[in-house]
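For this view, one protein chain was removed and the others were kept in their places.
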Amino acid sequence: MPTLTEISAFLAEVFPQSRGIIEAVDERSCRLRYRVGEADLRPGGTVSGPTTMALADEALYVATLAAVGLVPLAVTTSLNINFLRKPAAGQDLVAHCRLVKVGRVLVVGDVLVYSEGIEAPVAQASGTYSIPPGSTAA
Amino acid sequence: MPTLTEISAFLAEVFPQSRGIIEAVDERSCRLRYRVGEADLRPGGTVSGPTTMALADEALYVATLAAVGLVPLAVTTSLNINFLRKPAAGQDLVAHCRLVKVGRVLVVGDVLVYSEGIEAPVAQASGTYSIPPGSTAA
Amino acid sequence: MPTLTEISAFLAEVFPQSRGIIEAVDERSCRLRYRVGEADLRPGGTVSGPTTMALADEALYVATLAAVGLVPLAVTTSLNINFLRKPAAGQDLVAHCRLVKVGRVLVVGDVLVYSEGIEAPVAQASGTYSIPPGSTAA
Partner (left out) sequence: MPTLTEISAFLAEVFPQSRGIIEAVDERSCRLRYRVGEADLRPGGTVSGPTTMALADEALYVATLAAVGLVPLAVTTSLNINFLRKPAAGQDLVAHCRLVKVGRVLVVGDVLVYSEGIEAPVAQASGTYSIPPGSTAA
């Protein structure tokens, strides 16, 4: 299994727009922190839905990399998200991802996203990553 | 019903990060174009999933505004997306949204996203916007 | 492409609990009718959610069979459904399914479910069927 440092370095290389900070990772779960910026805000003093979706998607990608190795071409095939509460505008988002299937071709997981300072999750997501046949981990 | 020009102006004001261009809108559907930039690309020469999700979400927002009036605080409550094919890296994305329910509280619709030059859709999404009680259209 | 009669016969054989009646089918879409019975009703004089889900799932299966041939072992890998309005208790449900991707391994489509006598759809679904490698059409 690649280490947190190896996954962070890999992510910075293949996906430089990524802004999530990996805080913890093991072979079936991970935790990502995201520093909300001005560009992420929406009318009503909250964080935009797409920001939260992007973080959930990135958490699934990190957990996939930890589970199957550093395969750059893993792609999202589906994502479902329920927005539960308004995140606080000035606070970090933190995503907790847990894998429920690690197959040869598909990896499936769910994610709870928290807004720092609010106890209950602000969003719940689940999604699927597909591993292209013949992928070799970097 | 607000006009295309009014919705575009409203969007630019309340949601300045928005990059979708409204090409057509009526009271149950709309079409949005998105000029893919460098920051939207992913390893493998394709457009990132979050870019596609953000466009689907924005298309649902535009269709909601057309259907219920210019309510700034409408928020996504759920979004589901299936990625079907790789979009072409250098091409615009175009989202076609159709509403299937316009209720007092909830608006539900689906979206097909196309990558210019590819006939079949690259993504299919469905989602729900919630209209806060007591909202008055701007 | 198998005919409507061939698909109906196949369905009756491999999936005898099926109660949907195929009314129309072509290589990218189909229409199924379901006669709602006592066991399908829910408190409040409406049709149960699982009945509507089962019909949406069966419509996706029929469209898959029409698109890829009579493969018995195609299985649902994901289904998403939004319930939009209460179906009428004593009326048939009618599902309209449209495929948006027919791949070698995955078939993806969406479904609108109507309750006879109500113009707007009562449910909207999308889902994915997976074709096992090496499947041969019956």
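Note that the chains are named A, B and C in the order they appear, and that numbering of residues resets to 1 at the start of each chain.
In the analysis below, a contact is a pair of C-beta atoms (placed from the backbone, for glycine too) under 8 Å apart; a residue touches a chain by one contact, two chains touch by 3 or more.
Keep in mind the model is a prediction, meaning the values are calculated, not measured.
Participant: Give the residue, chosen from A:S18, A:N80 or A:S130, that touches the chain omitted from the document.
Facilitator: Selected residue, touching the omitted chain: A:N80.
Participant: Would you write out the residues of chain C that touch the absent chain, in ascending order?
Facilitator: Interface residues of chain C facing the absent chain: 14-15, 17, 39, 42-44, 46, 48-50, 53-54, 57, 72-73, 75-83, 86.
Participant: If you put the missing chain back, which residues of chain A would it touch?
Facilitator: Within chain A, the residues touching the omitted chain are 78, 80, 82, 84-85, 100-101, 108, 110, 112, 120-121, 124, 126, 128.
Participant: Could you pull out which residues of chain B are in touch with the chain that's been left out?
Facilitator: These residues touch the chain not displayed: 77-78, 80, 106, 128.
The working rule: only the chains that are shown with their structure count from here on.
Participant: Taking every chain's C-alpha mean, which one sits closest to the mean of all protein C-alpha atoms?
Facilitator: Nearest to the common C-alpha centre lies chain B.
Participant: Roughly how far is chain A from chain B, centre to centre by C-alpha average, rounded to an integer in Å?
Facilitator: Centre-to-centre distance between chain A and chain B: 22 Å.
Participant: By the touch rule stated above, which residues of chain B touch at least two different other chains?
Facilitator: As it turns out, chain B has residues touching two or more other chains at 78, 80, 82.
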